[in-house]
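Below, a portion of the complex is reproduced, with chain positions unchanged.
By letter and in written order, the chains are A and B; residue numbering begins at 1 in each of them.
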Amino acid sequence: MAKPAKVDDSHIRHFIGVEGLTKAQLMAIIEKANGYLTDNDGRPNSIKNSNELEGYTVMNLFFENSTRTRTTFEVAEKRLGANVLNLDIARSSTSKGESLRDTLWNLEAMTADIFVVRHSASGTAHFMATEVTPNIAIINGGDGWHAHPTQAMLDMLTIYREAKKPFEELSVAIIGDIKHSRVARSDISALQTLGVKDIRVIAPKTLLPKGIERYGVQVFNDIDKGVVDCDVLIGLRIQNERIGSPLLPSTSEYFKMYGITPERLALAKPNALVMHPGPMNRGVEIASSVADGEQSVILKQVNNGIAVRMAVLALAMEGQRKMKGI
Amino acid sequence: MAKPAKVDDSHIRHFIGVEGLTKAQLMAIIEKANGYLTDNDGRPNSIKNSNELEGYTVMNLFFENSTRTRTTFEVAEKRLGANVLNLDIARSSTSKGESLRDTLWNLEAMTADIFVVRHSASGTAHFMATEVTPNIAIINGGDGWHAHPTQAMLDMLTIYREAKKPFEELSVAIIGDIKHSRVARSDISALQTLGVKDIRVIAPKTLLPKGIERYGVQVFNDIDKGVVDCDVLIGLRIQNERIGSPLLPSTSEYFKMYGITPERLALAKPNALVMHPGPMNRGVEIASSVADGEQSVILKQVNNGIAVRMAVLALAMEGQRKMKGI
């Protein structure tokens, strides 16, 4: 579905989804991002700045509110030297009755180089990249239940940096609301492309999408079996609005059944990594002691998210320029 | 009325309105803007960046919401290297009971160099430039029904670049709600200063201001007569709130009577330009096939709007500096 146009196998022109990208493309993003991370200047969370987007104009088109994702993109864009505009696009386009297409054409004509798009409808970023403004590099900042590809890539970068083994030898467990998670979908796809053979999803039946087995993952309803000998545990966020629904009776019951506790972590490999896309519900998906414990790389994920977004922005702009021969 | 202080005939100190500016001043803006537009690097909508406002602070004071105009100014300011602040000025000044004058004096003291002002009351930008903060370069981003001078200048730049004749030889028709349009007023003034002799306004009597003939324009109530042999057609936006009023019974009737259709466009000169300030109501002021057709320069207007705003900002700052001998 979201198959981005390719320049060649190691370039990208847009960044719509991880599905359809090659291992070479994913590794190009990971290695580019890794190059921005510096560990040796005495500050935690260090990122090397760059001037790769100097003189370029990035417009953040957030049709759906997400302070967290928008802030990480904004930091990344500014660290690359871009001119950044945040557009409350929903409000402006609808207020005067203009169509989405006309709004986007106008923004393109205002000399935008990159759109970062967040929308509640699946496929919006793809539609923009292929139908509306193909000359603008489109970065998907999350669309509906479909994909959240920069989140997937920051997860991949974190595993790449923190796990002490190649992707091919890892066991990765994704735990929680697989059904409603844009993260789970993108993570599974990226892990497979990168060669991970043992991918497990752990969830109650009510929170599993139908036919999940076809994706080549192992399904567990019992977390105590699912996490055994894992190298990486990825806890997913339970949306507040689902709690109390027939799918999910109460938070305390969920924690009892599926929470990542010290006891369950002990069943995984020694030094297994604990990950979570945030924001966390402490005491629901994860015990606080695990979230803040030595095996947690949750805040490193956030930090890596800046580097990954810088990489995706820089590579997409480079791909656009290459394609146009400039 | 809005007579900006002059440095000399080819400089500006503020940019309040096109009325009162000389042909030399308008041409200085057009030529400066034209210099920012580059057609040869393979990307559409290319604009050369500049460092003319590096180290200067521009405050966008939008008392009235206009995402479209604000975004174009913000892009222009950032492409000139300025420090840009967007102030929700209405909310802040009223909330603590401070007068407009005190608010502006405070913002001046915060080391602003340029104010871009959008206000619903006519004359606000002029009042600020002459009475309140004359040491700050004031750019009018639209005030009431009075003026929208950067829109007028982007229209002039578009005609300058796209029409294949000098201004003196052109026939220009402005079609639609002349009465309530800040664009029409500014356009007529600029066209006359630039030497256009044949200016036509085409509208129902209810949408024409009284005494419009005194401005030296030809008035037509019948569009099929008005557009004959025109070089440029400028369609104006019908405000949604006017539709259904006694002035304007329905959109379909308006389209039948005054819409720019392929048939009507055929009455104009071959290759006549079609312009519209946006946002368009497709099927009301203009047929979609005309809006997206080969003779339409509507998106070029948007693009030229960035260049014109850059030119006005840079020239006003230069004028301020010259005046102070720095």
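FYI, contacts are C-beta pairs under 8 Å (C-beta built on N, C-alpha and C of every residue); 3 or more make two chains touch, one makes a residue touch a chain.
These numbers were taken from a predicted model, which means no experiment stands behind them.
A single sequence accounts for all chains of the complex, and while 2 copies are shown, the assembly in the file contains 3.
Everything below uses one rule, namely that only the chains that are shown with their structure count from here on.
Overlaying chain A on chain B by C-alpha atoms takes a rotation of 120 degrees, rounded in steps of 5. We define each chain's centre as the mean of its Cα atoms; on that basis chain A and chain B are separated by 42 Å. Per the touch definition, chain A reaches chain B in the complex via residues 55, 57, 83, 85, 87-88, 91-92, 95-99, 102-103, 105-112, 135, 324-326. Residues 41-47, 49, 67-68, 71-72, 74-75, 78-79, 240, 278-282, 299-300, 302-303, 305-306 of chain B are the ones that touch chain A when the two sit in their complex.
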